[in-house]
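Entry: chain A
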Amino acid sequence: MNFCKLAKLSSVALIMATTANAENVLRWTSQGDALTMDPHSQNESPTIAFNGQIYEALVARDIEMNLVPELAESWTASPDGWTFKLRQGVTFHDGADFTAEDVVFSFNRALEESSDYKEQVKTVSSIEVIDDYTVKLVTAGANPILPNTLTNVYIMDSGWAKANGVEKPQDFAAEEETFSVRNSNGTGPFMLMSRAPEELSVLERNPNWWGDSMYPGNVDRIEYRPIKNAATRVAALLSGEVDFVLDAPLQDLKRIEATEGLTTKTVAQVRSIFFGMDQSVDELRSSNVKGANPFRDIKVREAFNLAIDKDAIQRVVMDGLSFPTGIITPPGVLGNTPELDQQYGFDLDKAKSLMAEAGYADGFEVQLDCPNNRYNNDEKICQAAVAMLAKIGVKVNLDAIPKAQHFPKIQKRISDFYMLGWGVSTLDSHYVFSYLFEGEGSWNGIGYNNARVNEITKLIETETDIPKRTALIDEAWHIIKKEMPYLPIHHQVLGWSMKDNVDVPIAADDHLRPRYVVFK
Partner candidate 1 sequence: MSETNKSSSRWQRFLDNDIVYSFFTTPGAIIAASITFIAITAAFAAPIIAPYNPFDPAQISLWDGKLPPAWADGGSPAYLLGTDNQGRDMLSTILYGGRISILVGIAAVFLGMLLGVTLGVISGYFGGLTDTIIMRIADVQLTIPGILVAILINGIGRAALPLELREEFAIYVVIVAIGLTDWPQFARVARGATLVEAEKEYVQAAKLIGLPKFTIILRHILPNTLRPVLVIATIGLALAIIAEATLSFLGQGIPPTTPSLGTLIRVGNEFLFSGLWWITFFPAIALIILVFSVNLLGDWMRDALNPKLR
Partner candidate 2 sequence: MSHLLEIKNLSVNFPSRRGQVAAVNQVSISVEKGEVLGLVGESGAGKSTVGNSVINLLEPPGYISGGEIIFDGIRIDQKSNEDMRKIRGAKIGTIFQDPQTSLNPLMTIGKQLSETLIETLKISGSSAREKSIELLESVGIPDPVERLNAYPHQFSGGMRQRVVIALALAGDPDLIIADEPTTALDVSIQKQILDLIKSLCKARNLGVIIVTHDIGVIAEIADRVAVMYNGQLVEQGTVKQVLQKPKHDYTKSLISAVPSGDQKLHRFTVVDYIDGSEEKVTLENVSDHWLSKNKSSETHKTAISVKDLSIEFSIRQALFRKNRIFLKAVDNVSLQIQTGESFGLVGESGSGKSTLARLIAGLYQPKSGEIDIFGHDVLQRNQKAKTSLIRRKMQMIFQDPYSSLNSRMTVEDIISEPIRFHRSTLNSNETSKVVNDLISFVGMPMTALKKYPHEFSGGQRQRISIARALASRPEILICDEPTSALDVSVQANILNLLKDLQEELSLTMLFISHDLPVIRQMCDRVAVMQNGKICEIAKTDTLFDDPQHEYSKHLLGLMPRMDLFRL
């Protein structure tokens, strides 16, 4: 039973952990552990971040979210695909050489039925091996943003995968877990030494890493211990048991900052929070308005927009840690401009008169669906919105539930009024349009359907002329800004907390990149 072996290994590692003092050990925590060590099995943020310490992709993002070479040293576009020059002299943790064959294997693996990364690589129709260190990803048409989508497609060693019978990612129907769930063999800066899921994972520096001299990081060893309860997580930092907390509650940052020996860092996150108002149905399910859907009236949507005081939310609910916005995609994503980012403002009187004009002077009743375990202060924002909308006579019934029950309501389009947050991993507006605005978009829970926006969404998939493409995106956003189908609140801010003897540069995608971490 490999579980026993593994556990024995972990105990050895644990004993070592208590003795090794001379090294730079980064002990850190966050809410959720990686679900699996298999790089293609789960497209989930903590899993991607964790595996990114062990595995590498062709391209990566640096701390500022710029695309940088990783296993590929350079790449060039052509009308039928992209050609990548691979880094030479790279070895996997077990000593095997990294070659084009591994890239082909990994992309094919990511395309497998049981992979969770099919979406990212589905535009790749085939892979040509030009030589041992050059591959070409052939696409059906031009794909201007392909490299952007590849940062999470990690490369595995084909030989190791075959030897351990993990040519495919773990399947739902399988009876037993596969070898790659707990074992890993990447090219990355850290090697997995032991792993007890939800308990403790220990990684050690890869002495043969190619990037040793290029990156400033001096961490020798990482000990990761997930802590679900937020207060407990902060307590662990306050008591000095961990060096770094990825996701301390925003409201605790002030206190942490004020504590001697601790410091915090914040950065705007690539995620916007907004409310959706269903305009697809003729009559809202939870409203006392019968025979009509108030949300179809742009006056009502505008009144809602003006009634919600985003500055108050920022100041009181978010403790200043958010950026109120008028567009549901954050700065840094292609399409966001300072002009579009301007919020609609707060004007209670105008909101009331708009409501009266729309024929709802006495307001109406509607249910707000809200997740309670997904976004920063999600439930509290909703609560604040309830109070604010009450002032224009709208009686909002709040249903705050775990995300697992919240999201299906949006996808099944059965929610009248809901909160959602949207992150943009590709840093391109297309990702926003295709999911949230395009008529058939799978997260378009409000039934928004604008012919021009649909058209633009299609056009920018293949448009390679950058200025022209940018103009199209800008046009779509202006239509949206005018029609106000969603109610933008703010862009989220990330706050990382750490001891001040360690410098952990913060990244907008909330991924810890230990290669940048420096012990002073």
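As a selection rule, all candidates are chains of the complex that A comes from, given by their letters.
By definition in this document, a residue touches a chain if its C-beta (ideal position, glycine included) is under 8 Å from a C-beta of that chain, and two chains touch if they have at least 3 such contacts; residues count from 1.
Note that the structure is predicted; figures quoted are calculated from it, not measured.
Participant: Among 1 or 2, all from the same complex, single out the one that touches chain A.
Facilitator: 1
Participant: Flag every residue of chain A that touches candidate 1 in the complex, lowest number first.
Facilitator: Counting only chain A, the residues touching candidate 1 are 230-231, 234-235, 238, 249, 251-256, 285-286, 309, 312-313, 315-317, 319, 367, 369, 372-373, 379-380, 383-384, 386-391, 396-402, 405, 409, 414.
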